[in-house]
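In this view, the complex is presented without one of its protein chains, the others remaining in place.
== chain A ==
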Amino acid sequence: MAAEVAARESPNRPMVPITYYLLLAAALFCMGMFGVLVRRNALVVFMCVELMLNAANLTFLAFARMRGDAVGHVSAFFVIAVAAAEAAIGLAIVIAVFRSRGSVLVEDIRTMKH
């Protein structure tokens, strides 16, 4: 226990500025958003949504480290749980759409567009 404390107290402040983590999260979020807006395959769109959720998680954890507060970790935990639920339902919808239309391209799903 004492060794653990000693090992962890040496980086008293984060050696990498928290801003770098936030910028990485912003870049990741924008890549996910780009994929959601530009890709046609509904499965890849879902994967890009997961990227965006991960970027949000990274922001939570970065601010948790900055404030020394465990609530950010709890939020990340909840985001992971909600992402699991979202993936299950979303993929079930993709399967149902593929069954009725034979396609997973988002531009082929336009019944409610007009």
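Rule of thumb we're sticking to: a contact is a pair of C-beta atoms (placed from the backbone, for glycine too) under 8 Å apart; a residue touches a chain by one contact, two chains touch by 3 or more; residues count from 1.
Keep in mind that, in the parts below, contacts and distances are computed from a predicted model.
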{"item": "UniProt protein name of the chain not shown, from \"ABC transporter ATP-binding protein\", \"NADH-quinone oxidoreductase subunit J\", \"Sulfurtransferase complex subunit TusB\" or \"Transport permease protein\"", "value": "\"NADH-quinone oxidoreductase subunit J\""}
{"item": "Residues of chain A in contact with the chain not shown", "value": "1, 4-5, 8-9, 11-24, 26-35, 37-41, 43-44, 46-48, 50-51, 54, 57-58, 61-62, 64-68, 70-71, 73-74, 76-78, 80-89, 91-96, 98-99, 104-105, 107"}
